[in-house]
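One protein chain is absent from this view; the other protein chains keep their places.
Order as written gives the chain letters A, B and C; numbering starts at 1 within each chain.
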Amino acid sequence: MKALVYGGPGKKALEERPKPEIEENSDAVVRILKTTICGTDLHILKGDVPTCKPGRILGHEGVGIVDKVGSAVTALKPGDRVLISCITSCGKCEYCKKGMYSHCTTGGWILGNKINGTQAEYVRIPHADTSLYKIPAGADEEALVMLSDILPTGFECGVLNGKIQPGNSVAIVGSGPIGLAALLTAKFYSPASVIMVDFDDNRLKTAMRFGATATVNAGKGDAAATIMAMTEGRGVDTAIEAVGIPASFELCQEIIAPGGVIANIGVHGVKTDLHLEKLWDRNISITTRLVDTVTTPMLLKTVQAKTLDPKQLITHRFTLDKIMDAYETFGHAADTHALKVIISAE
Amino acid sequence: MKALVYGGPGKKALEERPKPEIEENSDAVVRILKTTICGTDLHILKGDVPTCKPGRILGHEGVGIVDKVGSAVTALKPGDRVLISCITSCGKCEYCKKGMYSHCTTGGWILGNKINGTQAEYVRIPHADTSLYKIPAGADEEALVMLSDILPTGFECGVLNGKIQPGNSVAIVGSGPIGLAALLTAKFYSPASVIMVDFDDNRLKTAMRFGATATVNAGKGDAAATIMAMTEGRGVDTAIEAVGIPASFELCQEIIAPGGVIANIGVHGVKTDLHLEKLWDRNISITTRLVDTVTTPMLLKTVQAKTLDPKQLITHRFTLDKIMDAYETFGHAADTHALKVIISAE
Amino acid sequence: MKALVYGGPGKKALEERPKPEIEENSDAVVRILKTTICGTDLHILKGDVPTCKPGRILGHEGVGIVDKVGSAVTALKPGDRVLISCITSCGKCEYCKKGMYSHCTTGGWILGNKINGTQAEYVRIPHADTSLYKIPAGADEEALVMLSDILPTGFECGVLNGKIQPGNSVAIVGSGPIGLAALLTAKFYSPASVIMVDFDDNRLKTAMRFGATATVNAGKGDAAATIMAMTEGRGVDTAIEAVGIPASFELCQEIIAPGGVIANIGVHGVKTDLHLEKLWDRNISITTRLVDTVTTPMLLKTVQAKTLDPKQLITHRFTLDKIMDAYETFGHAADTHALKVIISAE
Partner (left out) sequence: MKALVYGGPGKKALEERPKPEIEENSDAVVRILKTTICGTDLHILKGDVPTCKPGRILGHEGVGIVDKVGSAVTALKPGDRVLISCITSCGKCEYCKKGMYSHCTTGGWILGNKINGTQAEYVRIPHADTSLYKIPAGADEEALVMLSDILPTGFECGVLNGKIQPGNSVAIVGSGPIGLAALLTAKFYSPASVIMVDFDDNRLKTAMRFGATATVNAGKGDAAATIMAMTEGRGVDTAIEAVGIPASFELCQEIIAPGGVIANIGVHGVKTDLHLEKLWDRNISITTRLVDTVTTPMLLKTVQAKTLDPKQLITHRFTLDKIMDAYETFGHAADTHALKVIISAE
């Protein structure tokens, strides 16, 4: 089968690989219908993710059709159309029982990282019963690819951890796909304002179209001062960090209101300063989280109910044999204005 | 001044009364700009509220302008435009400190009940600093009259107690003004479905206009069976009782899903059956509440942010000298299709 | 093997039965070391549990040693010492994912009810990985039998649902094993007072020994008035119903403070009155729950840490061949002062 294979820092290729087989009796093999590329895949290609070894098939998102199941799989059968979660969950360990699938002792983020992933014709999914979700009849499968990772990430790490409430003020620092996913799901709770921050005016324009109430270009003037002015000097109730660098986390610390929450989504490569000398008496919380995908069933319901439209995040479409072009497009988002790219089997 | 005075069961009149004075140093006297009539006022007129004695000026809702303040009032001054809360809160007692203003030991629901109310040219408001809310500049004052009672009641007793979440299913039994207020504020949390129940097709039509996803006329066929079918036999996650009679509370028990919440708003005059023989192992909650108006600041923000449009609830307008007509219109809602009626000073 | 078999209303016998085998690949067969008798077993023998058919081996509690496992079992192996949960959980269905194991679509309370139970030499446990708990080395296995049902039931249905907090007042209506289990776990949260109610002075004496701060014999004088006096007319913050009859649920309604919670544990056979005419404006909650055993890992930790001593609940000990005597002793608790009886394999 065709598969996009990581070849070490800076290297990737569309290669021919053997079709995966059932290895454990809780596995399923899934034929991929649609997959996508994540910012994390670009991190891997930079060599920033040491757990991902050369030779690995990339990708941790997608929808497909169950091809085979192991003997312990009871909730799925060949032919079922399924959403693949980026997080593999055994459903049995201490962490899974607490809803912290991200820390599953035999799962977590392993797809396209520690085991082969979804940017291929087929993928093997461990713990299939608890890591795949049946797609409701009549659902838009392309839209559901957004539920593999980006929407639960924005929702769980940003919106739920950020405790967004009706009438509250929110700032989302970073208006890339993850920041926009946080924006779309922040609207579930009817905040009074959502201020989007980025350096890219095109992304800020997209943010307004997605429901932001204001935008701040962090490259033009003092973003912190602008946001403090917008909130009458009070700051925001929730600040969501959706970039992953010290500067954006610093901005969150400058604009958080007393009693507020800084919800980190960004993947950070270096430490940052924490201004406890200013924040120790401000009654704030700071949260971190690797997405657990524990809200996938809830998000599926919101898509079915049309209170969430994930399709807005899709800007480009390719077939698997053109996946190198898809990477090119996604990797140059500033020029191509790409958010999420869909890669179809055919 | 002119005032609508309760004269005992079945009797009311627009009378001339002395303008109220400051009695305690935490009082304010407010000149009423706009008030309205509540279902509870009709209860009083039926003689169902023994704490309300003949001679009482009715009304516990309204907006106005502060006319005088006592010496202990620090947050308000004459000339301030204010929203009058239906609940009087001292801000000092054990209950107020816990946010249970409804049980304030020297307040609670006293306006138009144990002391003179707002259906008059002026009203005395005890504990003014903590029972009045400054109106933001530029706000639509007519709309804000809906925040005195009906919207916090629907929101606190129905929506918050009912723990409505994105993607969940909701049924609201009773589509009068209170049920509709619950509907409007339920939408804050993006439920997948809100099924409105009533006997009156006109109210159900209004409910659809306000954002219900389905309606059930309880007078036509088996409402419980219909709702169970709508939810694939599962029942609803939240059932809100907004009538106040045993039959509607029974319906809630029949349609509640395992793990769900029955949130009672209705004012009940008699006991009801609780089917513990069916519900003991269903992991449900039942909640009761007299509105605390603790969410008034939050609701004010949602109105300012235009995520809530209270004005939809207003169907008729009168001046104070026509308040007897206003009662007539409001009291015959089935014919007049009245929801809330606004009574203006002039 | 020997097994205690239900023979229809009023009938039970210790019989010879074939040893159970693995039926599904997620099953385990467990050799029973110790089991016990539950009040629910007496309900079955009265004919009150129609899902339990004649011929069924009774019992849903116990500790044992894993004898065999199916091919899908990964967390356990023969020889492991395990605690058997009274609730069978698949770990995969919508309810299990929400921590509502009691409503597992292929589990729930099935042991000794819909399938053969633990009052035998061996038992087959479906969904073994998620329904059995490994016993920590050095644990007192007899004490852990109390964690199969009674302690999680008192804790989840009574204490957690009842939202017991430091400094709060609690009444537990019913001082049988379940009420006492609620008492023991209520102490986790350092309430200021726990008032135990019963008709049996011996049980109330036991309750004092277990840490109650006061007792009320409901057969002597007006229990509601006594408790209201004890709480200076305020009522209790949490009232736990641990009997299962209308009278005790009525008492809870009479003594609940504004803002309080009535947490029902009792198994009710008939409906009860709900005094909404008094409670509609009291800001209370009423909760029901079939134990989920979702707190079993937490309870295991408290036993290991010696913050919970379950052994206090054990009053009598028998071997399996004397289980008919054990039923006799447990069934006449008023005379024998039995709380929980341990039945050992040998």
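By definition in this document, a residue touches a chain if its C-beta (ideal position, glycine included) is under 8 Å from a C-beta of that chain, and two chains touch if they have at least 3 such contacts.
Just so it is clear, the structure is predicted and the values come from calculations on it, not from any experiment.
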item: Option from A:R282, A:H316 or A:H337 whose C-beta touches the chain left out; value: A:R282
item: Selected from A:G7, A:G55 or A:G259 as touching the chain missing from the view; value: A:G259
item: Contact partner of the left-out chain, one of A:S102, A:N116, A:S190 or A:T215; value: A:S102
item: Among A:S71, A:T231 or A:T272, the residue in touch with the chain that has been omitted; value: A:T272
item: Missing-chain contacts mapped onto chain A; value: 95, 98, 100, 102-103, 244, 249, 258-259, 264, 266-277, 279-290, 292
item: For chain C, residues in touch with the removed chain; value: 165-168, 185, 187-193, 213, 297-302, 304-305, 307-308
item: On chain B, residues whose C-beta touches the chain left out of the figure; value: 25-26, 71-72, 74-75, 90-94, 96-97, 99, 129-130, 294, 297
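Everything below uses one rule, namely that only the chains that are shown with their structure count from here on.
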item: Pair of chains ranked first by number of touching C-beta pairs; value: B-C
item: Chain centre separation in whole Å, for chain C relative to chain B (CA means); value: 42
item: Separation of mean Cα positions, chain C and chain A [Å, integer]; value: 42
item: Touching two or more other chains - residues of chain C; value: none
